[in-house]
Every structure is written in structure tokens, then in C-alpha cells.
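With one protein chain withheld, the remaining protein chains of the complex are depicted in position.
Letters A and B mark the chains in the order given here, with residues in each chain numbered from 1 onward.
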Amino acid sequence: MLFRPVSQSFYEFDVRRNEDRCIQCRVCERQCSYLVHSYDPKENKMMADNPKCVGCRRCEAMCPTDALKITLNESTFRPNYSWTNFHRMAIIKQAETGGILLTGMGNDKPYKIFWDHLLIDACQVTNPSIDPLREPMELRTYLGSKPDKLEFENKDGKLSLKTQLTPQLRLEYPVMFGAMSYGAINLNVHRAMAMAAKELGILYNTGEGGLHKSLYEYGPWTIVQCASGRFGVHAEYLNAGAAIEIKIGQGAKPGIGGHLPGEKVTPPISETRMIPVGSDALSPAPHHDIYSIEDLRQLIYALKEASDYKKPVSVKIAAVHNSAAIASGIARAGADIIVLDGFRGGTGAAPTIIRDHVGIPAELALAAVDQRLRDEGIRNSVSIVVSGGIRGSADVLKAIALGADAVYIGTATLQAVGCTVCQRCYTGKCPWGIATNDPYLAKRINPEIAAERLVNLVHGWGHEIKEILGALGINAIESLRGNRLRLRAVGLTEKEMEILGVLPAGV
Amino acid sequence: MITIIGNSVAAIGAIEAIRKVNRDVDITVISKEPYVAYGRPVISDFLKGKAGIEKLTSYRRAGFYEKNNVKLVLNEEIKKVDTQKRLLYGSSGSEYSYDKLLIATGGVPFVPPIKGVDLKNVYTFTTLDDAKNLLELSKNIKKAVVIGGGLIGLKAAEGLHAQGVKVSVIELMDRILSLAFDKVSGNIVENRMQDVGIDIFTESNTEEILNDGNGNACGVRLKGGRVIESDIVVVAIGVVPNVAFLKDSGIAINRGILVDDRMETNVKGVFAAGDVAMAKDFFTANQRLLPIWPDAYKQGRVAGYNMVGVERVYEGGLSMNSIELFGVSTISAGNINPTEEGYEILTKADEKRWKYRKIVLKGNVVVGFVFVGEIDRAGIYTGLIKDKTDVSSFKDRLLKSDFGFIDIPYEIRQNHFWKRFLDTKDAPCINEVCPVYGKEENLSDSEVVDED
Partner (left out) sequence: MKRVYPREDFCMGCRLCEVACVTVHSESKDPVKAYKKEFPREPSRIWHEEEKPDCFSFMCRHCEEPDCLEACISGAITKDPETGIVSIDENICVGCWSCIMACPYGALKKKVRKDNKLVSSKCDLCVGRGINPACVEACPNKALVFK
């Protein structure tokens, strides 16, 4: 193409416009933040600049006359199993720029998805299934450290609990909105998550960018995060939420910290993050005060001290090779909750090479951690939250059967409010108004609508979970936790089944 | 029992106000004309052939008087008012009593004492009958002279021109539309009219209307001797309050009937509204004559409410005019030709394209404007005048041809305009409809979000 590098000539998406239906209302032009569409007044025609298209389909969604179709560019290289289009395009782009290729959202490469190789049991004849519409079903979940044993006191025939429980988080659904920082996503999305969490009786996570003042009122439904950059962390912040989470790592980019460029650090973000306007917000790869489990213990207790031992403290790690041993250390360091973030977890921006090649699937890490903690007899001392690629209620159930107490959903959260996973979060131009701080684009998220959609999503999942629990003959989600016998594997190797602790289907 | 003399816009305003709060009180409307209320300014469209008589008399839809339970007396001119006995004497010999009286008799054409004004085909142009007359005549005449280059005069000229009559307009001042418009806008209109073939004579004093010898006018002679031939002469200089019949009634009259903020005259129970009244001016609060349509309605409404015991105060008359002549739309409002010091004037002109904007400010408040050509959303400026909005933060944008609320800074827009927008009496308040969330400010639209 004239004046364009080769990488742009080999573009990904074709904008197809039905001229018979196009009314030149220009809504596509106004909605596309990548400037794909333009109006040619001389021709009275809408034009498209295909190479700019990221395939988010915002224009298609907004077109009042169904005149637009976004299709994959049919044009192709000679097929080659080894030299995939992805590899060839990556080489062309890097040969042009010499830089690291960035991406957004989670790993999209065709690694095995273990959720899809696990099937759930159901009752037949000898053990009755339950009708969730007729009988009570319990989805309520408590997160936090559980005591080894419970002691009771008998006073005048009245039993009361003697054991002092550590603080617990009460969830009406075993689902929480995952950590996405204010800065990575805008205030409207944060507010939507907060409103929805309140309505649902669950929690959302602030991510590492602090908590905007106007959201403090949603504290009881908030988990505040403390990451290596310590952005926006202060006593008031730590006490604002229901729990505190130490972010050690992130599934999409294990071993890497976040980076918010200075141009994005605007007055409200600067105020919330407690850094000067315009300064880069770089989260170091490690916590510079944590080089051992003992150091982690110090931070955990520092946070507990700061919050008067009233809030559970969670530690989030990326799922990596030796997650089980690390988790054991975290449990022993005094954490109340461990979060395992698998390599399909999303990101606002990460080098593609890291996202696609570092980390392990959450399913395997979860099974390994759960088993290790049980083997060590300390499983009760922590709750396990799993995240990274939870796509639906079936994944939630399978995760719980594999040993999780609850899940975080991030990418699913964003999709509920509009995201179409175009993977361009790092551009800051999100046409759906999510991963952008451009006030013009951010207006596209109306927190009321977004919150309603999130509530609907979790309600829907809740109904589905109850249906399956009913089929399983279980009336409380507690009873499924770590119940791997109710799972069977299809298409997995002997070793994979061993790690997951599940039997093959048919046995 | 309420009696209203006159049956135009002020009367309608009063009737509609009264009936909003009181369905029972007897209302009698007495009009010297033979028609139900009609859109008086529309007579020029009638003359142009653009609007038929049905359209004119649709000012209020058929059945208006019946629906509002109003007794309508037509073809009755009140000759005398006795405020002691509360009696009105009609030309038909009938007498009408009242408890409350509204005088809304409007204006009568001002005819200066020029020699020859009493000749047979010298006409005025303020009523439907005048327009009917001229329309009928226009079929048989070739030339007409219109004395007066104000709104009425030009409208008459336009109407006659549309009927194929060669029209000459004679104006005493140095330009047409000298009252309602300023020099530039007057020029634009003048050029436009001359383009279509209407002769305009400014700074011209009509000395005599010429007699053809049979008692018919056959032209005019201007000061300086110039003679303009014509088949008819239309005197359209303006109107003066129609107050002659109030002599000895005890009602205080200056040039028009003096009224207070409630449109009541010095005689208790007697109200006046419309072109006949001298009411409060928006800027000065002094009583003045302001013969314009929207204010006549407002005055009628205030009078109506007060006559049935609902306290209402007149906001003050703000002069405004909208006139379209030969496809050129013009709107003006407020004080547009300030003579004193202390005013700031913003202008933008493209006379060739019949486009002009002028805004008059005093102390960062808009007090007047003239728009020619592009008149879209002119009312926003009218609103700025009425609200006395401080425009200092967006003064540089006032001349934009697409000026709108977006040009007003966010804070002012939110706190002033949107609030007013939302806080109508019967509407839920702003916060219920639109909960206010913390607004992020100052965000740049730069690239790259990174983390999480």
C-alpha cells in the first residue's frame, strides 16, 4: 500500500460495507477510536482504512442499518504448519520496528485447556439429584483461614463457639471480579464492578492502582491490592476494603511488574496513586522487600497490623512451575487466602512473548497446590482463589471441584461490559470505553448499565451452578470443594490426570 | 365576571391563563372585528398569498371559545368605559357590565398629518380587513407606494410585490428597519429588496399624497420635489395605542395605558395588556410601549392570572423581532443600537451572502443581538439576555455560527443550564434523574495502558 510498511499491507481485518444499506450517518466513524472509518463528502460515501482495524466490532454493533461486517482478511500466505501467520507477522513487525511486541488480554495460543477435558458427574437412580427450583441451594462461600478444630462452650445448656475465628469474607457467589487497576481501566468500569459487587454480595479487587475516593463507600465489597509499586497504598486505603491482597505476580506476565506511562498519570490518577502528575508508574518486577517467605510473612503481618487484624490478607501469585511449594510457604507465612493466577489470565499490556510462553495453566497449579496443602495438613489454614481463564459457570464448578474456594473473573467481567477481546488494551484507545482513560471514550461505560450487566452475568452463572449442583445431588457449593471424584477426564494423559487428581471418564 | 375588550393575542393569553385555574368565571370577549382571533402578523403572508383566511383564523383551533366557555361578541366597538358603574358602551348601543376588565385593544395605525392622507385609495396595513382590501386591489393595480420602512411597511411591500405590484418604500430615516435592526442588517435587507425590484427611498419625507383630481391618490411628492407615481398609497409607519375610547374613564394614560407589574391600571379591577399598555421594560423597569407579539401574550397571561386572584408578576418586556424578507431571515432582540457608553459590540459580517451577526454586551452580559441569514438557535441568546448570564468565560465563542451549550464551560453548563433544564416544576429533580458520580478531570488521551 502507498506510504505504508509491509506489515500494514498484510492487515488482519477487512471492513465490508453494504453500500445499499449505508446511510452515511457516520456513527462508525465517530465510534472507531482507531480512525478506520472516514467520510468522503465528495463521493458521499464512507471509506475504510483496513490496516487500522483491530477487529473490535464496535462499529458493527453501533451501525443502525446493519451495513457493516468485519471479516478476517481472506488474503493468505502459503500455509505452513511451522511458520504460522503469527510468526511471520511478528517477524515482519519486529524487522520494521526492532521493538518488543506488545499485546493485551490473556494467552490466546492453542495450549491445552484442561477445563475442556474435565466432565462433571451427575446422580442417577441410586443417589437422588436435587431440583434447585424446589429446594434450597447454598452458594455462600467464606474465604479466610479456618481453624484446625472448633471448641465450644456450654453455658446453661447453650452452646457457643469458643474458638476465635480469624476474619472471613462472605461471598454470596463463589465468584469475584478480578484485579484490574484504576488506570488500566477507568473509573466508570471500577464503579460498575463496585456497584455490582455490592448488589451481588461478592467482592471486587481494586488492582494495584489504589482506590478512587468516590469508591470508598463500596469498601465492604472491595479487596484492596498492594503490589510492588505500592501505588495508592496508605493506612486509610488498607482499611477501606474488606480484605488486603499482596500481588506478587500476574498470570499473564509472571515475573514482570506493571507499567503506566507518565502521560497517563493524570490528576485524579496521580492523586489516587500518590505519585506526581506525569511521572511513570513503574511497578518493580519483584517486591524489593520480599526475597524470602520470611520477608513475605513480614509484609503480611505488617498489613494485618495496619488493619488491626480485622481483614484477611491474600497473596496473589502467578501459576508457575513450583506453585505448590510457593503456596505452602505463603500459607505458612500467615496468608488467609492464596490466589493462583493462571497463564490465560488477562493483562492491560504485556510483551507478547512473555504472555504466550511464561507460566502454566491455572488448572494444573490449582490441583497441585490444593493437593500439596492437603498433604501437609494445612489446607484449612488458607482459602484458594483461582483465576486466569475462567470463562463460564462450568469452569467455576470444575475449579471448585479441583479444590478452589472461589474464582476471580477478569476478562469475563470486561466482556460483560462490552469488551470483545480485541487484545489492544495497551493502546489506551479501547473503543468500548474500558481500557482507556480518554474521557471521551470512558463515557462509553455507563456504570449503571455495566453494573446491571455484571449482576446479570453472575446471576446467570449462579443459576447454572445450582442446576449442576442439583444434578450432582449436592445442595451446597461447600460439598463440592476439592471433590475431584465428581470430575472425570477425557483426552488427558495418565500424568495429567495424576496431577489433576482425577480419574479418566469410564472409570 | 370578566370582560375583555379586544380579541387578539393579549386576550388569548388572558383567557388561557384564566382557564388554567378557573373553569367557572364568566368571560366575555368583545371585538370590533368580525373574526375570531387571528395571527395578526400573518396578514402579510395572507397578502403574499401564502396563507389563506382559514389558516389565519386557526390561530386558535376551531371551538376555542366554546371549549373555554368564552362568550364572544364580534363587530362591536366599545365607545366608552365607565369605571364607576363598571359599564361598557358599545357602538351597537349595547351595554356590557364587568367585575374585572381587561383592555387589550391593541394599536391603531399611526397616520401622520400629511396632505392627502384622507384621499380615497390611501390604506393602512394592520388588520385582516386591510390585507383583504389590498389583496383585492392588487389585482388591478401596477404601482404602490408604501410610506414607512419599518417591519409593517416592509411586510406590506413584500406582500404587494408578491402580487406583482411595483412597490416603492419611503422611509424618513437614513435606513430601513431603523428601530428593530442596526445599520448593517438594515443594509443587507435593503440590498436584498432592491435586488428583487423594490425601490427604497431613505431619508425621504413625504410631503404630499397627490390627488388625481377625482379624490384618488395617484402618487406622492417627496420633500425636494421628487414625485413617485402610484395607484395606491399604504401608510404603514407603525401603531399607536388604541386608547381614544378611554377618555374620561379615569384610567391613567400616558401614550398607552399605564399598568403596574400585575398589569393592573390605576383603577382597581381594570387591567390592560398588549400593544395598548405601557408596561415594565426588561432592562430599565420603566414603563414603555412595546408593541410586540410575544410580550402581548405574556402580559395577557399575567393580567389573566391576576384577574382571578393568582399573583403573577410581569417579567418585563424585551423587544424582539423575527422577520423573513425575500428569503433572508433576520432576528433581533434586546438593545441593539446602544447610544450610551459602556457597551461592547461583537460583529461578524458576510454581507454578500446575506449573513451578519452582532452581539451587544454590557458588563459581560448579553443585552442584545442581531442575526441575519443564519438564525439557527438564536433563542439561546435570548435566553442569555433573560438569564443575565455572565458570558466572560465564553465571550470569544458568541459569534460562532453554531454556538450552542457546548460552548459554555462544563461547570456553568452543569450548574446553570442543565439545572434549569431539569428543574421544571412538575419534573423530578436533577439528582433523582441523573445521579452525579465523581467526574474524572483533565484526562489526556494519550496511549498505552500497562499493568494488571
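One rule holds in what follows: a residue touches a chain if its C-beta (ideal position, glycine included) is under 8 Å from a C-beta of that chain, and two chains touch if they have at least 3 such contacts.
Worth saying up front: this structure is predicted, and the values here are computed from it rather than measured.
Contact with the chain that does not appear here is found for just one residue of A:45, A:443 or A:463, A:443.
The residue touching the chain not shown here, chosen from A:62, A:113 or A:471, is A:62. The hidden chain makes contact, of the residues B:238, B:269, B:294 or B:338, with B:294.
For the chain left out of this panel, the touching residue among B:174, B:195, B:248 or B:324 is B:324.
Mapped onto subunit A, contacts with the missing chain fall at residues 20-21, 23-27, 30-31, 62, 64-65, 433, 438-441, 443-444, 446, 448-449.
Listed for subunit B, the residues touching the missing chain in the whole complex are 13, 39-42, 45, 50-51, 55-56, 58-61, 293-294, 297-298, 301, 320-324, 329, 331, 333, 375-380, 382-383, 386-387, 404-407, 410, 413-414, 418, 421-422, 424-428, 433-434, 437, 439, 443, 445.
Criterion: only the chains that are shown with their structure count from here on.
With each centre defined as the average position of its C-alpha atoms, the distance from subunit A to subunit B rounds to 66 Å.
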